[in-house]
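Apart from one protein chain that is not included, each protein chain of the complex appears where it belongs.
Let's look at chain A:
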Amino acid sequence: MQKCGMSVHARKKAKKTLEQEIVVQDGQVFMLPEETLLYIFKYLNISELIIAGSICKAWRRIAYDDELWKRIDLTYRPSSVHQLMTFFKRFDRSITTELRIQGLPKGYTKFKRVNLCQCSKSLCDQIQKSYKNLKDLYMFEFSFRETHDRAQHISCLPRNLESIHLIKCEMPMMTIQGNLDFLMVKNSMDFFLPRLQVLSFKNSPCITLLSVSYLPKLCPNLIELDLSKCCRISSSRSLSIMLMSYERTLRKLHLQQTNIDDDTIHCICRKLKRLVFFDIRECKNVTIMIVPNLCTLNQLQTLLAEEQLLNAYVEMKNMTQDEENETDAICID
């Protein structure tokens, strides 16, 4: 009430003194040690954490502790690109190593049909600016189709990324020109992700053979590749060549529900000797005939496949364990 007659200057001054003033907090909650509050805050999601940070000085300091911002998970609610941009600009942290974002899912609202969020160049740029030390990026339900600012989106991401997970995303389809591909980086740009170890396109049915053929150039050091449920992935020479180019690094390969066949697996078994994990569940073109080849993957620890195939694999593996020579013979075939 008394503030009514204050000049702007006086009000500013009052605000400043209020901010500097040390308010004695005697709430019971302040008995808790800071570590315990930190522990409590770990159970909050990001927007709850931001509310906690607005409570008082002590809570703010804890809510913005590095520990709580190493991993930013925004998947508890879908966000538009605009909302994400606002968030990234406001909460830029160099401590963050993992970022998970959820685009608006495709569907209908009251008024119109909604498409997936566009993964625009500015979004990728902002990620790079705000999270310099980002290592793991998870994007759920984004569209990578051509946008008006036409750019290789992926080349705008931080270069030190170790894993990219594009889950339920839409990728550009083949066009008549055939060069509309977000994974294709022009030679002149000389861009690649040297540290990228994990790449996942899980549940992205739009990803085509053409797209994956650029992978070795983009990320030559992949350890894990996930193409689960990418139903456009089918056996072809280019797929085999792509996979085989990873013979030095690749250890985990997910091909669940793809249209690959025995030929592809034959190539994989011939070249990718380092595989420790291999998922070929629900690949209807894969037959039990391929079991002998699978047995030649000596380092394989986990094989996920249809029951019949798996049983045959286990049986054969047991049989051949002591007869190494014979397996070699089958391998040469």
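Assume a residue touches a chain if its C-beta (ideal position, glycine included) is under 8 Å from a C-beta of that chain, and two chains touch if they have at least 3 such contacts; residues count from 1.
One rule holds for everything that comes next: contacts and distances are computed from a predicted model.
Candidate names were "Ribosomal RNA-processing protein 43", "S-phase kinase-associated protein 1", "Exoribonuclease phosphorolytic domain-containing protein" or "SKP1-like protein", and the UniProt protein name of the unshown chain is "S-phase kinase-associated protein 1". The chain that is not drawn here is touched, among residues A:R93, A:K168 or A:R232, by A:R93.
Summarising the interface, chain A meets the missing chain with residues 15, 18-20, 23, 25-29, 31-36, 38-44, 47-48, 50-57, 59-67, 70-71, 73, 79, 82-83, 86-87, 90, 92-95, 98.
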